[in-house]
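Below is the structure I would like to discuss, written out as structure tokens.
Complex shown without one protein chain; remaining protein chains in place.
Let's turn to chain A:
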Amino acid sequence: MEAHLDIAGVGKRFRQTVVLEDLSLAMRKGEFVSLLGPSGCGKTTLLRILAGLLSPDGGRLHLAGRDIGRLPPHRRNIGVVFQNYALFPHLTVFDNVAFGLRARGTPREEIAPRVRRLLDMVRLGPMASRAIAQLSGGQQQRVAMARALAVNPELILLDEPLSALDRKLRETMQVELRQLLRELGMTAVFVTHDQEEALALSDRIAVMNAGRIEQLATPAEIYARPASPFVLDFVGQSTALHGEVVEAGDGRLSVQTAYGVLRAQGHFAKRARVLVAVRPERIAPRPAPDAEWTGIDLPLAAQTFLGSRRLLHGHLGGGDRAIVELPAETEISGDMLPISWRITDTLVFPAPDVAE
């Protein structure tokens, strides 16, 4: 099947700095893809390039079979929900939502019913004649959604649309947003630096770093099988220990770390420098019971109680870190805790350069 949105080899540099490097990404119709990364990773630049607000140095953009690479923003038929919304302060809620329809010369008699339907959809029907300044943050966010959807775009771009809201409201809005876009079958690109938000909303996540996509996969896969130490570190928490391969063969590894020899799976040469990692909820608070498990004795530094869970933080040096997630009722005492996990749950990466 042909991709609905096809980004091929897009690059962008500002003076000497490479902001996007030969980036490609294809999306199905109706798919929700998050661009997740720290600030400065190029995710907002990519969004602006898609919207036509910034021109790339090279590459091609196709949307619904149309080459949009050279079209100005007003011909692309892409809706954008801006960070802080960029609502028109001089217009009412109704006129904000109607703006795109009027700009396209939609007949007057079609505008009112369409705007009303969208306002009902975002539950702002009674607010139609309000001024923007009279609305709360969450309401403004919904106006911005309705405004972007009113023109029935082929693609909607969301630039951290929830970041200005407080935590409770943000979680409610996440659910609403996802439901609304799914009902409309809307293809969406969602820019965020909040990994929880990306995990909760996305069909697929593109984890970006330094102008490149480090990994493009489903949320479950990103979490369970991070493609690089950067993804491991940026999405979710993890225990990560540096070490050297001391035995290798048959897809099985033994790695010497500062806290003992760990067994893992993977293909590395003997003497290779590697990073061994495991997710916190995969860890059990006991010594390895059999050959399917591997583990260390963990010096404990602190505990954090999170209601349903309890997090144990290890006291490690030399760039190593450890975090263990246990049910809240687990009683832990003492300074040392034997921990272990299944060999199949172990993640092994080539050790990142010391410079990083």
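Basically, a residue touches a chain if its C-beta (ideal position, glycine included) is under 8 Å from a C-beta of that chain, and two chains touch if they have at least 3 such contacts; residues count from 1.
Keep in mind that, in the parts below, contacts and distances are computed from a predicted model.
Student: Looking at UniProt, which of "Aminotransferase class V-fold PLP-dependent enzyme", "Inner-membrane translocator", "Polyamine ABC transporter permease" or "3-isopropylmalate dehydratase large subunit" names the chain we cannot see?
Tutor: From the choices "Aminotransferase class V-fold PLP-dependent enzyme", "Inner-membrane translocator", "Polyamine ABC transporter permease" or "3-isopropylmalate dehydratase large subunit", the unshown chain carries the UniProt name "Polyamine ABC transporter permease".
Student: Write down which of A:L5, A:V19 or A:A98 is the residue touching the left-out chain.
Tutor: A:A98
Student: Looking at A:L20, A:V80 or A:I283, which residue reaches the missing chain?
Tutor: Once the missing chain is taken into account, the touching residue is A:V80.
Student: So which of A:K12, A:K43, A:R147 or A:R279 would be touching the chain we can't see?
Tutor: A:R147
Student: List the residues of chain A that touch the chain left out of this view.
Tutor: Residues of chain A in touch with the missing chain: 51-53, 72-80, 82, 84, 86-92, 95, 98-100, 102-104, 147-148, 151.
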